[in-house]
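Got a structure here, written out as structure tokens. Questions coming.
Removed: one protein chain of the complex. Kept in place: all other protein chains.
Our next item is subunit A:
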Amino acid sequence: MTSPTDKPNDGGVPVPVTPVGASSTAPAEYPPASPAGRGMFGNQGTGDVSGYGGLVRQRQPIEEASRPYGGYFDEVRDALEEAYPAFNDAIEKVVVDRGELTLHVRPERIAEVCQVMRDDLALRFELCSSVSGADYLGADERRLHVVYLLTSMTYRRRVRLEAAVSVEAPHLPSVTAIYPTADWQEREAYDMFGIVFDGHPNLTRILMPDDWEGHPQRKDYPLGGVPVEYKGAEIQPPSERRSYQ
């Protein structure tokens, strides 16, 4: 599977810009274009036969947000900075996009940050709404992301924490001691992405069978499926059908 960023820009061919995080230590902010969409009928170029090949589609990088962020985001950042002395070390990047605040946290610090986020009176993120994984294959080393969505019921705010780990060392501390609700959700992230949450009381597979091999939601795990015959024609499984860029 080749990364779309490998391709040279041969004049007018839309080439995705390098993800922002790829060159810095911070994790990538959005995934590279999915390898699934590499053109119809095995086409490697744009697939544009209209004569307007000069159209270049640029992906706007999502940049690190600058102060002021607007809304309650500044207050959250200030409160966290005040309550958590290791803020500068732990927070890799702050992103504000589509009206949502994302704090990229160093994976080994995630439990500490969650503890402060829950307990500090100015933050009060009592509810951990969601924990999910995402595989940013081809973006950079630390391709496995864990996304925590914290909700403050007191202030009615939401903040996303994101931690990125590599496939070789997919370890980060579990937040189950702080948010017991993360129990099953971390198990799901382990099951689907192979992310290991250290300190989890019972990190076993939850949706897949216990003896399953591999982690199905990783991008390099095939979708599977068999061709199906329908009215004499053979329909390929979804991952092998023709697709568009």
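The rule we apply is simple: contacts are C-beta pairs under 8 Å (C-beta built on N, C-alpha and C of every residue); 3 or more make two chains touch, one makes a residue touch a chain; residues count from 1.
Definition applied: contacts and distances are computed from a predicted model.
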Chain excluded from display, named as in UniProt, from "NADH-quinone oxidoreductase subunit D", "ABC-2 type transport system permease protein", "ABC transporter ATP-binding protein" or "Protein translocase subunit SecD": "NADH-quinone oxidoreductase subunit D"
From A:A65, A:A83, A:A122 or A:V147, residue that would touch the chain that is not displayed: A:V147
Sole residue of A:A65, A:V94, A:L127 or A:V167 that reaches the chain not shown, by the stated touch rule: A:L127
On subunit A, residues whose C-beta touches the chain left out of the figure: 16, 30-34, 36-37, 59-60, 62, 97-98, 100, 102, 126-130, 132-135, 147, 149, 153, 156, 158, 160, 179-185, 188, 205-209, 216-217, 223, 238-239, 244-245
